[in-house]
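Here it is: the structure, laid out below.
Shown here: the complex without one of its protein chains, the others still in place.
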Amino acid sequence: MDFTLTSDQSALTSAIDRLATHFEAMPTDFYGFTLAGTQLEKELTDGEYFDIAGIPDLGPLTATMAVERLAWLPCTAEIALSMLVRPHLATELPRPFAVIENGRPGRFVATAKTLLIINGDDIGVAHPSVDAVEAVDSLYAYPMGTFTGNASVTTLSGSDAANVRKWLRIALAAEISGLLHAAIASTVEHLSIRRQFGRSLGTFQALRHRMAECTVLAGGVRWLVLKAASTEDEGDAALAALHAQESATRIVYDLHQMLGAMGMTLEHPLHLWTYRIKALLSELGGRGGQAAAVAALCFNSEAA
Amino acid sequence: MDFTLTSDQSALTSAIDRLATHFEAMPTDFYGFTLAGTQLEKELTDGEYFDIAGIPDLGPLTATMAVERLAWLPCTAEIALSMLVRPHLATELPRPFAVIENGRPGRFVATAKTLLIINGDDIGVAHPSVDAVEAVDSLYAYPMGTFTGNASVTTLSGSDAANVRKWLRIALAAEISGLLHAAIASTVEHLSIRRQFGRSLGTFQALRHRMAECTVLAGGVRWLVLKAASTEDEGDAALAALHAQESATRIVYDLHQMLGAMGMTLEHPLHLWTYRIKALLSELGGRGGQAAAVAALCFNSEAA
Amino acid sequence: MDFKWDSEQQSFRATVRAFLSEHLPADWEALAHGPGSAAQSTFSTKFCGALATAGLLVPHWPQHWGGRDADPWMAFILAEEMWAAGEPRGGQYMNVNWIGPTLMRFGSEEQQARYIPPMARGETIWCQGFSEPEAGSDLASLRTRAERNNGSGYRINGQKIWTSYAGVADTCFLLARTSVGKNGISIFLVPMDTPGITVRQIPSIIGEGDIHEVFFDNVEVPKTAILGAEGQAWEIVRTSLSLERVGIPRFALAARMLDRAVATLKKSGRFNGGAIEQAARAKAACEATRLYSYSIIDQRKRGLPPGPEASAARFATVTAERLVGEFVVEQLPDALAGGDPLLLAHHQRAIVAGIASGAAEIQLNLIATELLRMPREPR
Partner (left out) sequence: MDFKWDSEQQSFRATVRAFLSEHLPADWEALAHGPGSAAQSTFSTKFCGALATAGLLVPHWPQHWGGRDADPWMAFILAEEMWAAGEPRGGQYMNVNWIGPTLMRFGSEEQQARYIPPMARGETIWCQGFSEPEAGSDLASLRTRAERNNGSGYRINGQKIWTSYAGVADTCFLLARTSVGKNGISIFLVPMDTPGITVRQIPSIIGEGDIHEVFFDNVEVPKTAILGAEGQAWEIVRTSLSLERVGIPRFALAARMLDRAVATLKKSGRFNGGAIEQAARAKAACEATRLYSYSIIDQRKRGLPPGPEASAARFATVTAERLVGEFVVEQLPDALAGGDPLLLAHHQRAIVAGIASGAAEIQLNLIATELLRMPREPR
């Protein structure tokens, strides 16, 4: 048990942090629902950051930290699946990736080169032609798309599917972890500045306690994500995804409640994180799906 | 839709209120887990209050209000089943009643003259001999007991069982409603008197908001209970029982949290209500059981 | 105590439903998304005209003003059905619920004659100029100023925010400061085409046209624009809030959307496991909220003033809408991605519920003080 980073890990996370800080400093004159990170995508590609997980001295844990950090940004790109799931497929497949779960619209589907098609327990891989996918308008702050189903699908073996599902869970939890961090920070900033009844909102006990509770939940999500990425254990992945979806449901509501009317506007960025989180709450079977996996994988009858 | 009481209903609820007020005024020099209401039981019997539901001008709604009001008392007796379930059995059966659910210990079992035996979907009736039941020590503030199973059991028909189950749900929800009311009142009193950091605890915003949320939940439970007792609808009964168990789980935690160390003692009465509530949280299948019933009974596909 | 509807109430509800099924066009649910949009407002004005013709716009108003003195239950049944349909009256629900009745009580003869009849005919849209930047729901710190001008009127300067329907409204029910302190606030009835008023739409999650900033830059109004007396705003607003306190039956849409989501999930075999528990929990919250609201109508029907239970009903509404909203996001997420415009509209409106018209936290404080009688918080 040792939570210090290796020098390689530190170097990489510092590089990601610098890249992210650069994007955070850019003025966003954006009042829509989905802020596409086209430039971010380009820089990550140019820097070969999508291949972090495959570098022996870095590995999936470092890639997970990168996914988490990049989710703080107001803009979004298909990062998590490419960094964390793509490396675990038998052959090198083209990115961007997207998931179609039981036929529902999915994130980044309209521009995906590789689709992971989930139907119940099966996972298949498809490479859709441009006319087999279509963008969909939505409230979610990701570009959403649908798949007409016109593409040949290669079904993965049971063990490959389990492995992909594990990394999908870690990718999901890492993304939620980063989004929660950014959403909380943005709300804290608002509460600390904004005044009501002659006091900063951040001095009101009820708001302070709620923010603190949100922070504790989000911190727990982050620890579970890092552990899952480190142990590469299926049960740990399910725990991380469950705690992420469970905590996020509550946190998103609380943050909007605390931000008040400002959080309803597209002028404040909160929705850029919370409406990404909302798109993630139902993925991989939602809380019920993760709970079933936890129940199957994580209870140790012998030690009881 | 009219929420005024008839004069008969008013007269009866006033009588119950007077009786209850008398018991509330009695000093309780009691520091144990379960405060048995022997005298209460006697006065209810003498006053023929257990038969309220059968009187045409009063009916089950008035009996439900009586159950709710009597649950405010620090002491407890087998009231809810006798007042609300007993009248709906085909023949007149001797009280006290108790329920044995899937073989687990139950409230008032050790002194029951009539047992309702729930096994999955079946409900049976038995009259145990004295040596077929036994008292069990527990943390719950009801006298708990087990049943050895040595008694002949008469299984109810499907429709009788459904009707009994409905009234069991209403009895459960009415009892929880009354217990919540008393537990909240007791906590409010404590918070209003007790001072910390030079202020009454009741002036702290975080505590005020939590108490208010508890009150809203408890008020909702009461309305659902009254409606179910009035419409005698199975779906309404399931909704009331679900909202009661769901709300109670949260309220009990919050109240103990707000009362602080005082709530850990047997010298403060809070536990007399909260540890009765805890015994009720798992009854009739718990939240999962009520939710399944709601799902089966309450969704109107046509109006959607 | 009786939880059933009598035959008159049942037949009134049937009338309202029949009206809705006749007058709501096939694309209504798509329009319902984006309250305050130009398209919805155009439709709402037409719809409210038809409601008025059918005697269903202001049945609870006095006969003198075009109503028929229907009792509070009728008004609430009407509101339940309208809200469950996605509120096709648009912003006009405010006229019907509280602006009209407030004018009847406090307006001058001239104001009543000018403003009430068009409301009763469903021709007019109002907006309420209450919230200001930095002030939130704290009326005492209101900054918009109305100063006596050289003539016999007032010159208004200031800024309002979060104003719903400002982009389509013809009149504003405006709070402005005429002198210092709590009793220095007055109400002005201001035509939105008065020179000096600028409206900026704030882009929002809730959809097109819902919230705005309204700027008042040397807006000149006559003395007759004031409602009641100078400085009477506090008293008038308290009364109108108590009229509004009955609240909007938001639970009616939440309950209907829950039913719809469950029906959709059932059709595709997705109603199982955690979805069942979540749906049942939301259902119980909706029905508890419904009864809370009925209890307030019952009090009103008996002539009792609205008590702190109204705050409880409001907070219960917030919870119910939240649970339905979360259920849809988790179990039927496709509804918000092109799947169902009315489920989308419900989601968007539920965001507002806990925040607008007396934030949830304010209701909680009122409950602690008025219902639980806990000591007040120090300021």
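Order of writing sets the chain letters: A, B and C. Residues in each chain are counted from 1.
By our rule, a contact is a pair of C-beta atoms (placed from the backbone, for glycine too) under 8 Å apart; a residue touches a chain by one contact, two chains touch by 3 or more.
Everything numeric here is computed off the predicted structure, so don't read it as measured data.
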Where the missing chain makes contact, among the chains that are shown: A, B, C
Hidden-chain contact residue, picked from the options B:185, B:206 or B:297: B:206
Selected from A:22, A:42, A:113 or A:199 as touching the chain missing from the view: A:199
Residues from subunit C at the interface with the omitted partner, ascending: 273-274, 277
Contact footprint on subunit B, counting only the chain that is left out: 31-33, 102, 104-105, 136-140, 144, 146, 195-198, 206, 245, 249, 253, 256-257, 260-261, 263-267, 271, 275, 278-279, 281-282, 286-288, 291-292
Hidden partner interface residues of subunit A, rising order: 1-6, 9, 61, 184, 188, 191-192, 199-200, 202-205, 208-209, 211-213, 215-216, 219-221, 223-224, 226-227, 230-231, 236, 238-240, 242-243, 246, 287-288, 290-292, 294-295, 298-301, 303-304
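One rule holds in what follows: only the chains that are shown with their structure count from here on.
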Averaged-CA centre spacing for the pair subunit C and subunit A, given as whole angstrom: 37
Separation of subunit A from subunit B, taking each centre as the mean of its C-alpha atoms, in whole Å: 45
Contacts with two or more other chains, residues of subunit A listed in rising order: 206
Multi-partner residues of subunit C (at least 2 other chains): 361
